[in-house]
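A single protein chain has been removed from this complex, and every other one stays in its place.
Then we have chain A:
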């Protein structure tokens, strides 16, 4: 039951949809997958290139900044070198002071200069803010600046935040002659802001400078530097993260946003320049490319959708048409034609289908004609008329002819009303027709109460004689059964059968569309005569039949009989009573009645 219910839906609807879906999905995937793959590959390569390029840009900018910072400190060192070229001699403090003042003029970042003699005693001090001093002053020989400069010619002090705000550094330079003493400059590092502020990486990228311990020295927003030592902790973290990476690293920037950063060391002073650019900007071009790709993909997807839909529709549409066509043909609409003009195999298929439909129509017409022919011709003949003409050509062959004839019909027909006669005749004809069909014999025709049957023509059979006899027995029994019924109704009707076998000419004869299939020859006459000779419930056969069926059906010879139209007497055989069931209903009674009528 479940199967029966599921069958129609699973057989008809889903396959159509799934074919459409399959084509649609396949075409769609075929168009979209390469598009997406292409974009993904493009994006990944683009990202790598972009990353490399950003690295290069950051490297260049950080390097430039570090170079300029080195130039700044080198310049400072060189300028201080001038201060310690000549050895100290008595009374030239004034000249040294002028030199120092000129140095201040020359280098804006220097806030003050101390010039010490070889003993480490301050001889000249000039400042932008404080009062200048000349002459022997304080002893600074134990100052780390003096010690550092004496040991190493040049000494860079640690970054210190004046009033915990402004970054300062001391630089000390010792002369090549110990007698030239040492020059110590206090440098305001706010001035390297110019170096850093000038660096712009892209739109919003920038560079910062931190010292060895991660404290901020320079930043484009100088107020961050001025916040002093305490608040520069986050820069230590950035320095550490960037320093740990080789090349550019993506880290969380000072404002909590992700940045791409790269650091470069400024050798002399041990500072680190960190160049950074917000990732949002650094990868903007990649993002733009991704956007472009996405739009292209979206467009491609739409086109692919439309194309795939169209293609799949073009594919499934004709198939649906074909299916409908088949359905129509099934319901007998043979005039239905499928119109497909796709110019491909489907059109070819439609063409073939249409041919098939027209042939089906012809064949249907043919079978309709056969049906009509069957009304007038024996069904085998009717088939043959349609299918093979040569079989129906007049030909000579051995046939078995069976005649049957009702006994006492004349008396019955004169005594009864026509409709009663008609009812009896109908029963009789139906019974004969049924037996004929059962034994595949050919019903040549009814002639009133007589009937003529043919065996082995037009359709050949293996043992025509035996078949003819069996047919005769069957026929006799069937009609006798009817005769019993008729007898009960008061009609004394009997039935006799004659069977003969011999060569005859068989074929169709007729005129103007009315065709009859018949046999001509002596055997037909003989069978007819034998029928006439036969008594009620008797089957008479000629010697040919008797000879042929002797082994299977017992025959009783009735002796030589003279038969009308034959010069010599002919031996006549009767199918043995043992083979004819003797207890045919009402036979004895009919015989008595008959005998009474005959006498």
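Convention: a contact is a pair of C-beta atoms (placed from the backbone, for glycine too) under 8 Å apart; a residue touches a chain by one contact, two chains touch by 3 or more; residues count from 1.
Here is the rule we go by: contacts and distances are computed from a predicted model.
This figure omits one chain of the complex; the name its UniProt record holds, of "Putative ABC transport system substrate-binding protein", "Monosaccharide ABC transporter membrane protein, CUT2 family", "Inhibitor of KinA" or "Succinate dehydrogenase/fumarate reductase iron-sulfur subunit", is "Putative ABC transport system substrate-binding protein".
From the options A:121, A:141, A:160 or A:204, the residue with contact to the unseen chain in the full assembly is A:204. Set against the missing chain, the residues A:34, A:75, A:108 or A:270 yield one that touches it, A:108.
For the chain left out of this panel, the touching residue among A:223, A:331, A:414 or A:568 is A:223.
Considering the whole complex, the residue from A:193, A:334 or A:573 that touches the absent chain is A:193.
Residues of chain A that touch the chain left out of the display are 97-98, 101-102, 104-105, 108, 111, 128-132, 161, 163-166, 188, 190-191, 193, 197, 204, 220-223, 226-228, 230-231.
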